[in-house]
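Below, a portion of the complex is reproduced, with chain positions unchanged.
Chain IDs A and B follow the sequence of writing; residue 1 opens each chain.
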Amino acid sequence: MAMLKRLQANPNHAAKLGFLLKTGLLLALCLVASAPLLAQSSAVTPERIAAIEKATAAAQSNADNAWMLTSAALVLLMSGPGLALFYGGLVRKKNILGTMMQTFAMMAVITVLWAIVGYSLAFGDGMAFIGGLHNAFLQGVGLAPDPAYAATIPAQTYMVYQLMFAIITPALITGAFAERVKFSALLVFMILWALLVYSPMAHMVWGKGGLLNAALGGRFPCLDFAGGTVVHVTSGVSALVTAIYLGKRVGYPKLPMPPHSVVLSFIGACLLWFGWFGFNAGSALASGSLATSAFVATHFAAAAAAIGWGAAEWVRNGKPSALGAISGAVAGLVAITPASGFVTPINALWIGLIAGVFCFFMVVKVKAIFGYDDSLDAFGVHGAGGTLGAILTGIFANSAINPILGAGKATGLLEGNGRQVLNQFIGVGIAWIVSIVGTLAILFIVDNLIGLRVSEDDEREGLDLTQHGEEGYDWDAA
Amino acid sequence: MQKIEAVIQPSKLDAVKDALVEAGISGITIFEARGHGRQKGHTEFYRGREYAVDLLPKVKLELVVTDDLAEKAIQAIITAARTGRIGDGKIFVSKIDEAIRIRNDERGEIAL
């Protein structure tokens, strides 16, 4: 740590020096003549200007990279400990470690998978539906920017930032697996899911030539700023399919299964909110004003949604709960995800408010009606909230915030572009279909290969002991 | 008056409580406990250290009932708590000489 790094970090400095030295004499001769008033050391030469341009580009790059590295770290924080705690608090004490491990395993396993083939399938050149294998083992993913994705930051920054999304998405599904799945089966399921559902969806929406890519010439340009369809619809819908396929937990719904620690969930939710700034504002891929816009929208939607859910509870139960408020905030964050970077602050408030009430309704009413055991409401919050958010994006998207379809061109329905809502429906529809089909196939395979559920005895004893041989808490040791 | 102490599996608490209430017994006090017996425990690992855990989570119910209700209570507990596997637990019965309701100083069976 020291000068060595400095030199590496700023090759431009060296370059600048080089230019100046190499051309010093020449410049002296050439410029003194044309500008006799200027001292030699401050002569204006094309080389000097080129050096400045390089330095400016370096400064811009470092500025954006500072934010993107921070954002990547924040998105990882959303998984662990954020989501792990949010989910972990909601299960019974005997499953706390098993639940947190399901998320933590994604941090480990998806990372390696991403390096081997995941990134390449999602973001490598390929077809409209999926990328290719050119970037397998991260070949060709270096430190120079990939201008197709982000012109001012190293390609590896983009790669690792996207990796954090690929981690949290399957982790979200575990909410439906909770308290009853074999750890080994979960790992196999998730690896297949990452390859068969996530990578294709990510490619379609964000990859070069992707079917739904609004920026890189997709056939059905679908607006998804930070992953409404790619992250939340896919994970939420897959969670629903999984919950139905797996069946209910032993004893559900007769046996009371209250959260063992709303306190942990509270911490988790706050960390999710905090990390979501990296998720959404980081999706600007630079630290300019678009990042600010997404940041503000994110925060506003979370706040309004917490109020929406809380108010709905207040009306229905006579009191608002802490769990309700944090669930609402998460629902708002989900719904604003595709819209952040496209909407005004005030419209972000509306999106949040609607999402808070809507997800409350989905979790409290709809789940009860259909009776599936989506244990931690991965579908009710992420599937429902993500779908709603994607549609609302088509309504509220505003060209003044982001002229994505061309400067001055109407973007969302409120601006008069009704077609966009249709495109949003197409995007969401494809996400639903890919998720349902892919998840069903994978569940079927894994169930027949390994078996998805633990035995009833093991379920009663808890995942911590049976899957991991440990317990979350020991209050009694002397 | 009889005191009935029942050590049961935690997962059976709700069922037992409901069965007792159905049997007309509503006064119950419940304790978290750990039990050692024939049921074998499990092994936990923490960084390679192996812990043989032979104290298992149990719940104990205490209920004081009039003599005539005792057998009914016992039956209710047995029926609701039984899974047929080792570790289902025990019921112990003993005599209680006096019962007092703190609220109004009522004594004897009326206080139950």
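We adopt the following convention: a residue touches a chain if its C-beta (ideal position, glycine included) is under 8 Å from a C-beta of that chain, and two chains touch if they have at least 3 such contacts.
Just so you know, these numbers come straight off a predicted model, no measurement behind them.
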Treating the displayed chains as one copy of each kind, report how many of each the complete file contains. A x3, B x3
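By our rule, only the chains that are shown with their structure count from here on.
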How big is the gap, in whole Å, between where the Cα atoms of subunit A centre and where those of subunit B centre? 49
Contacts from subunit B onto subunit A in the complex sit at residues 11, 14, 34, 42-46
Which subunit A residues qualify as touching subunit B in the complex? 251, 255-256, 460-461, 465, 469-471, 476
